[in-house]
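Left out: one protein chain. Kept in place: all the others.
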Amino acid sequence: MESVINMALLVFLAGTAFAILRRTTLFSVVMLSGVFSLVSAALLVHLDAVDVAFTEAAVGAGVSTVLMLSTLALTARHEAPGTRSRAIPLIVVFLTGLALVYGTLDMPRFGDPSAPVHQHVAPRYISATAHEIGMPNIVTAVLASYRGFDTLGEVTVIFTAGIAVLLLLAGTIREPTTATKITAMEHHLVLRVVTKVLIGPILLFALYVQFHGDYGPGGGFQAGVIFAAAFIIYALVFGLETAGNALPGRAVRILLALGVLIYSGTGVVSFFFNKNFLDYSVLGATAQAGQHIGIILVEFGVGMTVAAVMVSTFYAFAGQNPPIGDEEW
Amino acid sequence: MEFKDAFGLFNYWIVIVLMMTGLYIVVSRGNLVKKIVGLNIFQTSVFLLYISMGKVTGGTAPILTGKPEVFSNPLPHVLILTAIVVGIATTALGLALVVRIKNAYNSIEEDEIQKLDLAAENEVDEPGARP
Amino acid sequence: MIALLVEAASWTFLLLGAFLVLVGALGLVRMPDFYTRLHPAGITDSLGADFILTGLVLQAGFSLVTVKLFLIGAFLFFTSPTSTHAIANAALVAGLKPRHAVVPPRPPEKATQDEEAR
Partner (left out) sequence: MISAHLPILQVIVPLIAAPLSAFCRRAGVAWYLSLVICAVSFAISIALLIQVLEEGHISYLLGSWAAPWGIEYRVDVVNAFVLMIISGIGTAVLPYARTSIAAEIEPHNQALFYTAYLLCLTGLLGMVITGDAFNAFVFLEISSLSTYALVALGAGTDRRALSAAYTYLVMGTIGATFFVIGIGLVYMMTGTLNMADLAARLQGLEHNRTVLVAFAFIVTGIGLKLALFPMHLWLPNAYAFAPSAVTVFLAATATKAAVYLLLRFLFTVFGIDYHILGLTMTWLFTPLALAAMFAASTVAIFQVELKRMLAYSSVAQIGYMVLGMSFLSVTGLTATIIHLFNHALMKGALFMVLGAIVLRQGAATFNTIRGLGRKMPWTMAAFVTGGLSLIGVPLTVGFVSKWYLVAAALESGRWPLAVLIVLSSLLAVIYVWRVVEAAYLEEPPADSKATEAPLSMLVPTWILIAANIYFGVDAGLTSRIASAGARLLLGVAQ
């Protein structure tokens, strides 16, 4: 039964991918890519990757769809019919696919417990997390402590993206004081009321996800994205400058850098106790307590940077003056 | 290769089909936004490859509940949490570039942009028009 | 005995919910134009989801999971009608006219005022 669900979701994903390939109206392409991310999130839950499914749904379906829609608002609606011949791309893609299928012949079968992946490094994580780090969610333990430096690299990646978008789009942002397209939402009474109702629970849920990461699916990334989603809804419905008063661009830029500093700061602290970088055991009375404190601090830094990057990217995209009026939409 | 064997690999074959669809969209389409969507599909299907290699039949999510249980492999999940963020970072940067290209060229079709570049190049033969 | 009853009840809710979602999906395909399609979309959102949620609540019994299911129910209760409203409003603003709408003939002078107003 389990593999039937698996197969169904995968075939559904393939269908969505082909639909994206064929559609030319960019709006439906973006919507279908949101569907693709959500279905892959469902499939990831089915494959026991709950943390990844949470992140894929929040980041893949949520934020990237919002960014793509705001790009469409600034650029074009339809894709011009392709003039170039489709032969070479087809050959290139077919050969790559063939090489990959050839590569799967010696792979361990799907779900085979005796595969080398489950024999060498992973068993230690599963067995040692209970006493070394004392945290139920093994994925967060590995993410923040065993391979904590990967996550620092990852926070730096999202920080780089934030800086890059600021570098590219900050120049053409109008001052938020002028009336922007978004404030045309005044007459949406229903939306304004419901948003006021929803923003509280969303922020509360983001904080819950942030600090619940040790015990269940959750953690810095998901919390940061949900936190940013609350501000994006607020900016969408109440206009960019009211959102600007709540969370000004300058503050976002400081939070952006502060998250990375918190994360690397937690790592540097262990230098003074003559331990290697990112060794949290020095932070608390016992090694395990130190790991707890270290992981909470590190996840907090991650959440701050991710939230700040998503909000500043949305401000950058929403602040551009859209050449296209409401009717053309 | 009897049926049970092939069935075991069927999962990976469909993931490969998804990867190739994403790659094909990136390579063959000229619209810049469509290329970014294709890149997204290509990367999301690589995530599915990693996670489906970590799945153990009958295993549950790697969250300790005190009861001895078979867990799926947590390491691919950690790697993919990193790769998702790399994917969204690339998407955000790509979309910002598309907005800037639209401001500069007033088009987001690769062929039109190349035509404009060539026209600018041999028309005045100095290094490109002001934006 | 009670467990059997609760199990049966939850399965009926789940099947009902699944059936309604199926009806909603078919409705989306069958309906002629945008506004009529909003109705089946509403079905999947409201009743379909609620039935599945109650089915799951019966499955979960008294535990934290039930509280979370109720939270999801409350969240859906607020968001799905609002999103349908928002979509319909956006379509109206963008000037999409219902296809089979019977527009009463406007008296001529009022029509001209509309033209000037636009």
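In order of appearance the chains are A, B and C, and numbering begins at 1 in each one.
The working rule: contacts are C-beta pairs under 8 Å (C-beta built on N, C-alpha and C of every residue); 3 or more make two chains touch, one makes a residue touch a chain.
The structure displayed is predicted, hence computed values, not measured ones.
In the whole complex the chain that is left out makes contact with A, B. Among A:F159, A:F300 or A:F314, only A:F159 touches the chain that is left out of the view.
Remark: the residues of subunit A touching the chain excluded from display are 99-100, 102-108, 115-122, 124-125, 145-150, 152-154, 156-157, 159-161, 163-164, 166-168, 170-171, 253-254, 256-258, 260-261, 264, 267-268, 271, 274-281.
Subunit B residues in contact with the hidden partner, per the touch definition given at the top, are 19, 23, 26, 32, 35, 39, 42-43, 46, 49-50, 53, 75-76, 79, 82-83, 86, 89-90, 93-94, 97-98, 100-101, 104-105, 110, 113-114, 117, 120, 125-131.
Here is the rule we use: only the chains that are shown with their structure count from here on.
With centres defined as mean CA coordinates, subunit C is found 32 Å away from subunit B. Residues 75, 78-79, 82, 85-86, 89-90, 93-95 of subunit C touch subunit A in their complex. If you check the complex, the residues on subunit B that touch subunit A are 5, 7-25, 27-31, 33-34, 36-38, 40-41, 44, 47-48, 51-57, 59-65, 70-82, 84-93, 95-100, 102-103, 107-109, 111-112. Residues 188, 190-191, 194, 197-198, 201, 326-327, 329 of subunit A are the ones that touch subunit C when the two sit in their complex.
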